[in-house]
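Structure first, then comments.
Heads up, one of the protein chains got dropped from this complex, but the rest are sitting where they should.
Here is chain A:
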Amino acid sequence: MEQGRENIKFEDALKRLEEIADYMESDNLSLEESLKMFEEGMRLADFCNKKLDSAQKKISIILKDKDSNIVEEDFTLEEE
C-alpha cells in the first residue's frame, strides 16, 4: 500500500478508504492505530479526489491509416 501509491487504482483506493472508515468505527482501536488509519485514510481520500478531478476528457476513434496502421484520432459527433 505504501509503495507505488501512484499506481493504485482509484477503485482499490476507494475500497481501502471504506475499509479504513469501517475499521476505525470499531471501538477497541489504539490511538496510535487510529491515528495511523486516519492519516492513511485522508491520504487516500486526497488521492481519490485528485484522480477524479485530474483526468482529461478525451473521446477518440480507432482508425486505419493508408498503410493499414492503427491510429487513434479525436472523435467528434456529427451534427444532426
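Following the convention adopted for this analysis, a contact is a pair of C-beta atoms (placed from the backbone, for glycine too) under 8 Å apart; a residue touches a chain by one contact, two chains touch by 3 or more; residues count from 1.
As a working rule, contacts and distances are computed from a predicted model.
Student: Identify the UniProt protein name of the omitted chain, choosing among "Cytochrome c oxidase subunit 1", "Exodeoxyribonuclease 7 large subunit", "Glutaconate CoA-transferase subunit B" or "Aspartyl/glutamyl-tRNA(Asn/Gln) amidotransferase subunit B".
Tutor: Cross-referencing UniProt, the chain left out corresponds to "Exodeoxyribonuclease 7 large subunit".
Student: Can you list, in ascending order, the chain A residues touching the missing chain?
Tutor: Considering the whole complex, chain A reaches the absent chain at 9-11, 14, 17-18, 20-21, 24-25, 27, 29, 31, 34-35, 37-38, 41-42, 45, 48-49, 51-63, 70, 72, 75, 77-78.
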